[in-house]
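One structure is given below, represented as structure tokens, and several questions about it will come after.
For this depiction, one protein chain was excluded, whereas all remaining protein chains were kept in their positions.
Going by the order they are written in, the chains are A and B; count residues from 1 in each one.
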Amino acid sequence: MNMAKLLQVSDLRVEFLTGRGTVRAVGGVAFQLDRGEVFALVGESGCGKSTTALAVMRLVPPPGRILGGSIRLRGDDLLTLDEDSMTQVRGRHIAMIFQNPMVSLNPVYRAGAQVQEAIVLDQVPKNEAWRRAVDLLGRVYIADPAHRALSYPHELSGGMRQRVMTGMMVSRQPDLLIADEPTTALDVTIQAQVLDLLLELRDRTGMALLIITHDLGIVAEIADRVGVMYAGSLVEQGPVFDIFEEPLHPYTRLLMRALPRLTKGQGSLHTIPGQVPSLIQLPPGCPFHPRCPDRMEICSTKMPGLTVPAGGREVACYLHGVGERQ
Amino acid sequence: MKLELAQREVNGSRNARSWRTILLGNGQLMAGVFIFALVMAVALFADGLALRPYDAMDLGNRLQPPGTGGPLGTDQFGRDLFSRVVYGSRIALRVGLIVVTIETVLGVTMGLFAGYYGGWVDRVIASVTDVTWALPPIVLALAIVTALGPSLNNVIIAIALVSWAGYARLIRTKTQGLKNMPFVEAARALGESDLSIMFRYILPNTFGLVIVLATLSLPGAILSTTALSFLGLGSQPPAPDWGVILNEGIRHLYDAPWISVFPGLAIVCTALGFNLLGEGLRDVLDPRMKV
Partner (left out) sequence: MSIRPHSTTETPLIVLEDACKYFPVRRGLTRRVVGHARAVDGVSLAVARGEALGVVGESGSGKTTLARLVPRLIQSTRGRVLYDGQDVETASGRDLIRIRRRMGIVFQDPSSSLNPRTPVRGSIARPLELQGIRGKEATRRVLETIELVNLGAEVLDRYPHQLSGGQQQRASIARAIILRPQLLILDEPTSALDVSVQAQILNLLQSLQAQIGLTYLFITHNLSVVRYMSDRIGVMYLGRLVEVAPVGPMQDRPLHPYTAALFSASPPLNPRLRNRQRYRLVGDPPSLISPPPGCSLHPRCVFAVEQCREEVPLLVDAGDGRQVACHRWMQLALAVQTG
């Protein structure tokens, strides 16, 4: 076992049973995170990135269920833990912040009390916990924290709420913070503040960050490594510079070219023909092959495996000499 | 965005599921549909089901208990109680449907106008609905019937007048939500008239709510009319109105309790059936309404 890895997800599979059939939301995803690393899972809606994040927390809601694979936190498989031990892991070792900070904070409790509540979970006396809560709010750049701690969530702006949420989540010094679209509801200047804050917390505490986003701009801004998901599969992963500058998988390549980086009159954007397949009826073979400009005979029959070529990169595409998936 | 497509697929499949699956998955709705169908069948085929005309007296067979004097016994004039209760279903359903139609039309229109225009229109309609809500409906209906004179038609008018307010409120809230939707804004930008926006764009999107409201208010309408008939303000004897029969049975509660018990049971069953139906429909059509 590789003890250096903080989180090691292998062959994670999640399905949703619906009236119309089985939705294969996550089909065999594997990735790793080191201490202090920022890993971004990026993809378009329906690619399974959020479900993957929830699976790591073991919070996949019914009718979804984790079919198999393993999620190892410092070597211990979370999927084998009983519910009580998993509750200990959540918040203490892995914490999570969500897209909409308004609904994640309880509207009837004061901001400070909610942070205090989280700290009390670690057997800290109440007065001490309040003092630490106010201190934490200051550290997530809430101006006048002693006063703001007494505010209710609706009295705070969206950016403040997300910072309070972040403060609450890091209050117990987790090893891993999962942020699911943490800035999607926020303005760009506020987004920049929140992203700066996440990086600063990472630097100070050494926690790892798993960012779930659809926004390649955010990925470019803070990720160390990137995993690109498509239709429930991780099609490519690697260091952020490689992914942006030399994408290997045809999907990543097309996605990068669809970004509006030009100004008016410099030509039209590249588009990806076709549509994302239904997760109920995935095409055989590589899920991207019906839309792929470089498809070959084998692509429509056998699913490519994810190989580990040099430079910490992985890609699931036959173009790069990958074998079939086992 | 939490569950992304997976969740969307789940929602999508909800629409696509057949009616049979929805029915079987919802016990309430199934029971409601069953009772509703039963009451409708009884009302439709009353002529075939009834053993005798509802007003045929047989003074030699007065106050016979169930069994000996017909399936449900006879009343103080020797009329067959089963036949009277069967025919009574027609009155109950007719009254219920008329009341519900009037209050739906009135309530939905008022709600649409109040919600769409807001401002003084809303304030006027809101004060009327508030006043109606502040008074106990039966007392208000009593006052109206006393003023108009006792008759079934007057009862229908009275009940409809006191009960549209609830509709108006809910439709108003729904309209307020819908009128800020982009498709309504787009309609305004196209130059649609206010009436066209209300009836072409907003109204069709309240149908789910209206069906649920109508079904849920039907038992109330039936209960209120039978109550007023029981008090002698609605249908007049010898009409086989359940309220009238109940009233007549009161005098013989000790020696012939069945006269009151069976119309009472009919009222309870019908009301229960429509409530179950309404709540079942609500779960299917407008799950967000669930408290």
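In the analysis below, a contact is a pair of C-beta atoms (placed from the backbone, for glycine too) under 8 Å apart; a residue touches a chain by one contact, two chains touch by 3 or more.
The model shown is predicted, which means the values in this text are computed figures rather than measured ones.
Shown as candidates are A:157, A:281 or A:301; the residue that touches the absent chain is A:157. Listed residues A:30, A:192, A:280 or A:319: the one in touch with the omitted chain is A:192.
As for the chain not pictured, it touches chain A at residues 44-45, 143, 157-160, 187-192, 214-223, 240-241, 244, 254-255, 258-264, 268-272, 275. Those residues of chain B that touch the chain absent from the view are 15, 181-183, 185-192, 200-201, 204-205, 207.
Just so we're on the same page, only the chains that are shown with their structure count from here on.
Look at where the CA atoms of chain A average out and do the same for chain B: the two points lie 51 Å apart.
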